[in-house]
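Missing here: one protein chain of the complex. Every other protein chain is in place.
Chain IDs A, B and C follow the sequence of writing; residue 1 opens each chain.
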Amino acid sequence: MVSPAIPSLGLALLGSGRMSHVYGPKINAHPGLRLEFVFNPNHASAERAAASYGGRASSDLDEVLGASSVDAVVIATPTDTHVDYIVAAAMAGKPVYCEKPLDQDLDRVDGCLAILKAHPVPFMLGFNRRFDPDNNAVQRAVANGEVGDVNFLMSTSREPSPPPLDYIRASGGYFIDSQIHDIDLLCWIAGERPDKVFSAGSCMFDERIGAEGDVDLAMTTMMMPSGALAHINNSRACTYGFDQRLEVFGTGGMVQTSNQRNDPLIRWSKETTEARAKLKHLFLERYDTSIFHALDEFHQAVTQGRPPSATEHDGRDALAIAIACDRSRREGVAVAPAY
Amino acid sequence: MVSPAIPSLGLALLGSGRMSHVYGPKINAHPGLRLEFVFNPNHASAERAAASYGGRASSDLDEVLGASSVDAVVIATPTDTHVDYIVAAAMAGKPVYCEKPLDQDLDRVDGCLAILKAHPVPFMLGFNRRFDPDNNAVQRAVANGEVGDVNFLMSTSREPSPPPLDYIRASGGYFIDSQIHDIDLLCWIAGERPDKVFSAGSCMFDERIGAEGDVDLAMTTMMMPSGALAHINNSRACTYGFDQRLEVFGTGGMVQTSNQRNDPLIRWSKETTEARAKLKHLFLERYDTSIFHALDEFHQAVTQGRPPSATEHDGRDALAIAIACDRSRREGVAVAPAY
Amino acid sequence: MVSPAIPSLGLALLGSGRMSHVYGPKINAHPGLRLEFVFNPNHASAERAAASYGGRASSDLDEVLGASSVDAVVIATPTDTHVDYIVAAAMAGKPVYCEKPLDQDLDRVDGCLAILKAHPVPFMLGFNRRFDPDNNAVQRAVANGEVGDVNFLMSTSREPSPPPLDYIRASGGYFIDSQIHDIDLLCWIAGERPDKVFSAGSCMFDERIGAEGDVDLAMTTMMMPSGALAHINNSRACTYGFDQRLEVFGTGGMVQTSNQRNDPLIRWSKETTEARAKLKHLFLERYDTSIFHALDEFHQAVTQGRPPSATEHDGRDALAIAIACDRSRREGVAVAPAY
Partner (left out) sequence: MVSPAIPSLGLALLGSGRMSHVYGPKINAHPGLRLEFVFNPNHASAERAAASYGGRASSDLDEVLGASSVDAVVIATPTDTHVDYIVAAAMAGKPVYCEKPLDQDLDRVDGCLAILKAHPVPFMLGFNRRFDPDNNAVQRAVANGEVGDVNFLMSTSREPSPPPLDYIRASGGYFIDSQIHDIDLLCWIAGERPDKVFSAGSCMFDERIGAEGDVDLAMTTMMMPSGALAHINNSRACTYGFDQRLEVFGTGGMVQTSNQRNDPLIRWSKETTEARAKLKHLFLERYDTSIFHALDEFHQAVTQGRPPSATEHDGRDALAIAIACDRSRREGVAVAPAY
């Protein structure tokens, strides 16, 4: 329950496309967040989102970033525009919450980081899965020493069905688009980043994905400086829903998560016993609460004057690792990420 | 997520004791509920609760029930005052949400029901456990025919530790105080109420409870008109937390709930494997969300002009059954409830 | 693994009907048991069983009981002949393993017990479910104090489908035929027998069973001297197989069994997640190993010169309780068993 004394933060939501429908309702549901503006260069699009979620529609970035009612911005625009908006917001002195990834290109990311260093504002990268209660409980258990020294980290992440080909083409490839979440989670939990990675991939669901040079099945090994070994497996299709599992094994034991389902019942029938419901269908359902918790972390960090817990440096590390994975997959050798 | 068009309902919270700390935060968290008054004959007590949860403190019932800003009342006072406040609110034409039970005495309940019939207002009895997502999923599955014809209904409800003796003395006994929840849940799920009940009880945890003529272990069989048989077991102590399980078995299969825990992890250690966390500690933690959902049902029913789904008649039925259980326990015979 | 030094016990199997096909293979599989005779007054029937399982066929009881190669008898004849064969074997000084129940009539049982007292031989009643590894683990855990003082004992026992009406008619009723197993298990685990019982029953699967005055759903409460309360539920139909579960709850925690299945896999599919296979179909599959372990207990007891662990007195107690349950079901009052 929220105390009435919670400080209020005025937000500009940059972007009014698909992700605005994810962020809009969470901003409205958070008692400390006010939606002041919805921005889109396409004014009509901004107006449609503002009609749904409140705030004023604007296609004038200077107006938005210059408004004193705007305490911070949430960037939910196409990936290739993230860096430009981050830079503009930083120059305007506005704290930034930005959807992952920062960019698909390390050079552009490094340029962005230089500007953030020169014009420091609180910055949070939207690695929302860290704020999912299941994933979060794993990180806390490991940080509390429940498993002792970490030996293995495993992340399983399987989507119900492949996205449209247009999405694939703009995605930067399976590792940068999707495995980057698993990479960030495991590095965050391990408290270290890999010296080297090896990845393999193949295309078994939609041959058009393979024709683009991408994969729809991916498997990665990350070799950590401590000696710990991490495994990630991803698939673009999964008949039983959106499979999201973590396992961390160490000298003191093991912790695992157990997925989230459409309902909590245990069913016994003519066909099966002790059956659970299908998994929540997609990230929108599965990580719905994590987006809220991520915005809450951003709210707390900004109102308390501290850097948020998922930073631009985490974003660069995860991108560098994902790029190394993709190269490893193509070349068949272990690759050291370009930190 | 709540639409901005949600109608607003002004509430007076009657009572500023223990249960006000349960209702206050939920009222504040609900976007369609406004806390207008906190009432207590003891004005200082009302002021303390109002300071925490908002609304004006009042020790003047006429002021509260006469205020045009008050659209409905929530009664969270001691059990033996429920009927008086219900009657006063009904005479004032205010819709009522009342904590269970209506009263411990069937005659007083019947008097109250006569007044509610003569002065009809939307009335909801706070059988919040119906609105718990787990219990609710069972009811929907059974109503949807998932288990076919119902043969057995089972409710397990075990508290972590016995309440203070003063609480026991005022409680009306274990069946009326506590088993009434299980009775209501099973009748609601079954869609019928028992012809006869048999109960047994004993005292194994706190002999002072036995010295009061009460029990701290209870087991009941309910014989339904359809032929279905229902089982309830309750204990006043449970070392692993607040155990809350339902099982419904029928000609088409079985559904079960699986408890709620302090965290979602699966743990493997030197001692055990695939272990789950301890259960949520008490009803405050376990049924926290159900209170919110119950208030939401009340909000929807009142703003839509329909009777809420848990009625005064459900309350009378459950009380009549609980009284029959207590008599059965004392006399060693099956007893027909006084519907 | 069995040591080569295991002593050999020559058996006469009395009866060559349905249960002989259960006992025959287990006797052959046990390295310490030799099948010397298969007896049936119908010589052709004895010959058929002997052809399958070995031993000599005989329709001459004196020959069988007089043979020096016969160290003990296994009685697997119709229930109403058990007492006669027990008496004959006891008079001949042969140790006896007898299928449950001793008889459906307490007076006949008492006559049999008097003869066993006058002509003492090692005697074991075939309460094979005690020797099932799951049930056995519960008893050991409780005996080892894992759950502290016992508060609740629960036994769920549901058959896949009702037996033929002829079987029902000869069965002595659901309590004596079937619930007697649950009664014996719970009393054995509790280490005490009830002061009083209350039972309810109904007929929802096969109305011809009801027309015989019997039930196909049964629920019993047993009130133990310690204050512990025991619950049994039985049904003659169960769509997901042969459901066999125990739960024992005490001041120190709870232990449960989890059924046995057709295969050990966990399945995730379009319909369900983490689903287990259907339960083993019937007692023949479910308790197959328990029969072997029961014969092994008999073998050990006889060769070590001690009484087997499931005695004629356990059989009489369970029968007295089952008879009390049936009376309670008919009369609607708690009944004290005639110990």
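Just so we're on the same page, a contact is a pair of C-beta atoms (placed from the backbone, for glycine too) under 8 Å apart; a residue touches a chain by one contact, two chains touch by 3 or more.
Just so you know, these numbers come straight off a predicted model, no measurement behind them.
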{"item": "Residue, one of A:23, A:175, A:188 or A:249, that touches the chain absent here", "value": "A:249"}
{"item": "Hidden partner chain, touching residue among A:141, A:203, A:295 or A:319", "value": "A:203"}
{"item": "Candidates C:141, C:165 or C:237 - the one touching the absent chain", "value": "C:141"}
{"item": "From C:25, C:41, C:111 or C:307, residue that would touch the chain that is not displayed", "value": "C:25"}
{"item": "Contact with the hidden chain (one of A:46, A:124, A:217 or A:302)", "value": "A:217"}
{"item": "Option from B:267, B:286, B:299 or B:329 whose C-beta touches the chain left out", "value": "B:267"}
{"item": "Touch list for subunit A against the chain that is not drawn", "value": "148-149, 151-152, 154, 158, 196, 198, 200-205, 217, 219, 221, 223, 226-229, 231, 233, 235, 237-240, 249, 251-254, 332-334"}
{"item": "Residues from subunit B at the interface with the omitted partner, ascending", "value": "239-241, 243, 259, 261, 267-279"}
{"item": "Where the missing chain touches subunit C, by residue", "value": "1-2, 4, 25-26, 28-29, 54, 133-134, 137-138, 141, 146, 252-258, 263-270"}
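Following the convention adopted for this analysis, only the chains that are shown with their structure count from here on.
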{"item": "Between subunit A and subunit B, centroid-to-centroid distance (C-alpha), Å", "value": "40"}
{"item": "Distance from subunit C to subunit A - Cα centre to Cα centre, in angstrom", "value": "59"}
{"item": "Length of the line joining the C-alpha centres of subunit B and subunit C, rounded to whole Å", "value": "43"}
{"item": "Set of subunit A residues in contact with two or more other chains", "value": "267-270"}
